[in-house]
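Apart from one protein chain that is not included, each protein chain of the complex appears where it belongs.
By letter and in written order, the chains are A, B, C and D; residue numbering begins at 1 in each of them.
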Amino acid sequence: MDSSTPKELSTILEVKNVTRRFGGLVAVNAVSFTVEEQEIFGLIGPNGAGKTTLFNIITGLLPPSQGELIYQGESITKCKAYQIASQGIARTFQNLRLFGNLSVLENVAIAHHIHYKTNLLKSLFGLPPTRLEEEETYNKSKELLSLMGLIDKQEQLARNLAYGDQRRLEIARALALKPKILLLDEPAAGMNPSEKLALSDLIRQIRSDFNLTVILIEHHVPLVMGLCDRIAVLDFGQLIALGQPEIVKNDPAVIEAYLGDE
Amino acid sequence: MDIKTPLLEIKNLYVNYGAIQALEDIDIVVYEGEIVTLIGANGAGKSTTLRAISRLIPPRRGQIVYQGINITRSRPDQVVRLGIAQSPEGRRVLARQTVLDNLKLGAYTRSDKLGIKSDLEKQFIIFPRLAERRHQLAGTLSGGEQQMLAIARAVMSKPKLLLLDEPSLGLAPQIVREIFSVIRQLNESGVTILLVEQNATLALQTATRGYVLEAGKLVLSGLASELLKDERVKQAYLG
Amino acid sequence: SQTNTPTTTTSNTQNSPASTSEAIPIGIAVAQTSNVSLLGQEQVVGAKIAEQFFNQKGGVNGKPIKLIFQDTAGDEQGTINAFNTLITQNQVVGIVGPTLSQQAFAADPIAERAGVPVLGPSNTAKGIPQIGNYIARVSAPVAVVAPNAVEEALKINPKIKKVAVFFAQNDAFSKSETETFQKTIKDQNLELVTVQKFQTTDTDFQTQATNAMNLAPDLIIISGLAADGGNLIKQLRELGYKGLIIGGNGLNTSNMFPVCQKLCDGVLIAQAYSPELDNEINKAFRQAYLAQNKKEPPQFSAQAFSGVQVFVEALTALDKKTPIKSLSLADLRSKLNQEILAGTYETPLGKIAFDPEGEIKQEQFFVAQIKVEPDGKNTKFNFLK
Amino acid sequence: MDFNIFLQQFLNGLSVGSVYAIFALGYTLVFSILGIINFAHGAIFTLGAYFVYFLIGGASGFNGWLSNAQLPFSFPFAIALLLGSVLAGLVAIIVERLAFKPLRERGADSLLTLVSSLGAAVFIVNLIQLLVGAEIYTFPDNIYGNLPVAINLGTVEKPVMVRTVQIIIFLVSALTLAVLTYLINSTKIGKALQAVAEDTTTASLLGINPEKYIVFTFFLSGFLGGMAGTLVGSSVSIAGPYFGITFGLKGLGVIVLGGLGNIPGAVIGGLIIGLAESFVPTDYSGYREAISFALLFIMLLVRPQGLLGRKRIQKV
Partner (left out) sequence: MSNFFTTYGFLIVSMILGAILGLSVYLPLMSGQLSLASPGFYALGGYIAAILSTQVFKYTGDLFPLPFLGLELLLTTVISAVLAILLGIPVLRLRGIYLAIATIAFVEILRILALNLDITGAAVGIFAIPQPFHSQIEYLWLAIPLLILSMIFLYRLEQIRVGRALRAIREDELASGAMGIDQTYYKVLSFTLGAILAGLVGVISAHFLNTWNARQGTFDASIIFLAFVLIGGSKTFVGPVIGGMILTALPEVLRAMAGTSGLPLPLANFLRDGRLIIFGFLIVIGSIFYPQGIITPELLKRIRWKKSV
């Protein structure tokens, strides 16, 4: 993208009428919304509403049955997962997908991959620019680990971490892609309330430090409400509400389908 | 309810993963009919404790006694036959089998056909989502649906002692409330429960007693209602 | 019992220091393991009988010979290793081996470069003696053996017109042999109705059999080895083929009898060896073999025996000219090679000699018809020629 | 093509195919539980045939350490078949305990079991060779009583011949298939086996003893392998210690074609390859061997899960 041209629209991602079926089941049903640059956008809804499926579609792991995705003004509907990732959309996985047999540090270093383009031959010969690159990769990876509080565990194998730590590592790894959009699928699952609070501060900090947009799936309502600028609510694949937290919180349809009355 | 008979006793338990010491000198007692909760930060060793009880990892030292039987050297399946079931961390549903088959396998150790059938129906009433999806492969369920399945499957074995590792993980708030009411119901019907839970407030509200783990060591234990009021607990876990 | 075990007998000699200093080492490099070992084992037996026989007769002017066995394990790498070990470590004067032509192509050049005489006991492919001066063979090339059988078949049934040919395409020997058979068919003005290929590892031939039988051949010619050939014959007969069958040289072994049993009856086999050959040495060989194995000696054993015999006799002749003791190993090997090529030998294979390239000149070839007694138990070769 | 010729070739295909199928059934069974290929299956198949050969009173040849040995007693073929297969099953259990279990327990790369099972195969095959030599052993031709060697399904002028042994093999594979399918799909044992197949830890959390089922599976696979080896041996003789190994590679093709770990798939795959081979035009008979692999190759590109296999879903 040419950044010198003034952009009037700050829309970064547009989900247009996206539908996904599995056999007879419609997991995502004609969902449309836009996400603005630098916002924290929440995606909530009951279990099986289609949230993760939507993430999979956005990141190119599943093709939509219908609909289109526009990222920074261009369609990415047909792109492969790795292309989407290298264009700046990173994610974490609800059912953790770490590189389990690699060290914590390597997990993060791998994601730096896309930022260095020295070719195979040059790097094979270990020419100075690649040496620098390698050093930089590890330094930056360590920075991210410190940020996520995992620096002490950098040598451990990822699969040996406790559940909550694995979630943090997922975030560190996604950040290493230097994404413009970060998709977090239940990042706070498996953390206790005070850890959740800390995480929510961290996400805010990341957003401003890294200048990125966050889309977040989370079932912990206080966290979502406190953190998100806008929230979309899915139920049975359909978008039933969209707007600021206060509005969504009091929407009867949302209360009926998701929050329940306490 | 007679809460003086210890159902499960963990004595002086040490567990290692290679060089890493995950549990150190743990003593836990669970009396019959109780709900006991285990809380602690990430990596404190909660899941490790449950794994040790189910015999998925060998302890380095210490003893686990269940109903007076030393199960420290038993096999996992023997432990299940004795009446201890677990809904494990990470759910571990059998991805390539249907929801129904997963539930039936939960009752593998039972042979009372009628009882199994009625229990199956009970699960479907508690979790209507599972009833809807009974012929879907478990691997394609959403995260929360899998969590429901994991809990229901553990219950299907009609355990005396049910180990739950973060049952509320990934569940929508409504379902979380439901799960906890199910836990209370189960307990009332005579199932003893050992609960690992991040949602400490809810856990302590539900439980009779609680233990607090920190970096592999027990740091606190007591009646749940007292722990709820404890300043240290409040600060560290209740947020 | 233990004494019947071929491998035990060698080690007796190999490990007793008394004979080591005296005895003249001759290498035997054949396939004692792998799926080629069916053939290799027969060669081991033949060679051992020779060792015992000639040592009893006084060896090489009083000096015993000692056979050193190195397993070639059925592949080229193994054969080269076996040759190398024999040549440099065991310091043999010459080598009988290897079992298969493909391996000969790999290992013989090694012996050639080292100047060690090699006698191929069963390498029948084209081009073996041409590998070099030191390479000769006691196995007649297929081109010489095969045509006889077709002639015999025509004598039995002059009305033969249509011929079907089968061959094992992954076996070098069968591949060469079938070419000869096919040429003979042309030369005899017969009609070649089909050529069916199979693999030596195949066991089921119903498809090929019925394919061929649909063309109503009067004669079927098979080039293969014992197990596959035997099965092919069996299945042809069971499926109702009534005409004559010729088996190539690879089927020339009693190993085939258990496979086709009664159904082997009447099969014509082209042979380079006949147990019934009437000479002293063959009688002795046959007797020894029968005593040990309770069955007629197969061609592979006879050829291995002959290989050892050629070495012994050439050594004896050489020793008479120049005492072997006085020669360095290198000289001994090269003189021995000349001596081998110069001599004539009365062997179980009949009278043989070599041309200057090392190709065998064998006087007699045979065609046998398999005869099974009505009880289906006793099977033997009836020699027609 | 003349109908009779077609029919003949079709039956040939089925009969060759049923040999592949009967080999593959035990092969695929182990895969369905452990998700690994047991290269020792071919060796156990061979071993079964030797066991039965000796149990019916056969004597060994001259080329092994056991030269000219014979059991002091003998059994009728049917009983020997059963006993021999049980012995083969026991050997399979030993192989599992020695070459599979330690690796599983030490958390080895699951590929390594390919190697260790190959080691076991090399061991067994060469042990056979050491003991009884590389000779060909044959069952007496009266083991099936007075059944005719072949049956003509056509007319006298236009015969369509089928060998009786092959019909027996076909029937036995069909029967085995039926029993295994019932066992796996409709019994509690089958469900437990599937659970073990997917995740042993989870299975044990459900009260299933995975080891028991793994041993059972190996026994069954060895039993079927031994029986198959005997039946095939009775059709084509036991052509030395490598007899069964030569089926290993094609067997691999068969089970992938039908769907790895899929029991009916093994039979369907076997029959299809048998048929395909029998319809290779005469002029291309040299390429017959390549047929199964070409089919397999195409199948893998088009439908990797095999004909009957279910696609592995992967939800993220």
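Please note the rule applied: a contact is a pair of C-beta atoms (placed from the backbone, for glycine too) under 8 Å apart; a residue touches a chain by one contact, two chains touch by 3 or more.
Because the structure is a prediction, the values reported are computed rather than measured.
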Left-out chain, listing which of the shown chains it touches: A, C, D
Selected from A:Thr19, A:Thr130, A:Ser194 or A:Gln238 as touching the chain missing from the view: A:Thr130
Contact residue for the chain not shown (choose from C:Gln43, C:Gln169, C:Gln196 or C:Asn255): C:Gln169
Contacting the left-out chain in the complete assembly, out of D:Glu135, D:Glu211 or D:Glu289: D:Glu289
Footprint left on chain D by the chain that the document does not show: 36-37, 39, 65, 98-99, 102-103, 106-109, 111-116, 118-127, 130, 249, 252-253, 256, 260, 286-287, 289-290, 293-294, 296-297, 300-301, 304, 314, 316
Chain C, residues in touch with the chain not shown (by the definition above): 7-8, 11-12, 14-15, 17, 32-33, 69-71, 73, 75-78, 80-82, 84-85, 87-90, 101-102, 105-110, 113-114, 125-127, 130-131, 168-172, 174-176
Residues of chain A (touch criterion as defined above) contacting the omitted chain: 59-61, 80-83, 85-86, 90-91, 93, 97-102, 106, 109-114, 116, 118, 120, 123-126, 130, 133-134, 137, 173, 177
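The rule is simple: only the chains that are shown with their structure count from here on.
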Set of chains whose contacts include both chain D and chain B: A
Identity of the most central chain, Cα criterion: D
Most distant chain from chain B by Cα centroid: C
Chain centre separation in whole Å, for chain B relative to chain A (CA means): 30
Euclidean distance of C-alpha centroids - chain A vs chain C, Å: 74
Set of chain D residues in contact with two or more other chains: 315
Of all residues in chain C, the ones touching two or more other chains: none
Chain A - residues contacting chain D, complex: 52, 56, 61, 93-95, 97
In the complex, chain D residues that touch chain C: 5, 8-9, 12-13, 15-16, 19, 62-65, 67-68, 126, 129, 133-138, 141, 149-150, 152, 159, 161, 163, 166, 232, 235-237, 239-243, 246, 277-278, 280, 282, 285-286, 288-289
Contact footprint of chain A on chain D as seen in their complex: 315-316
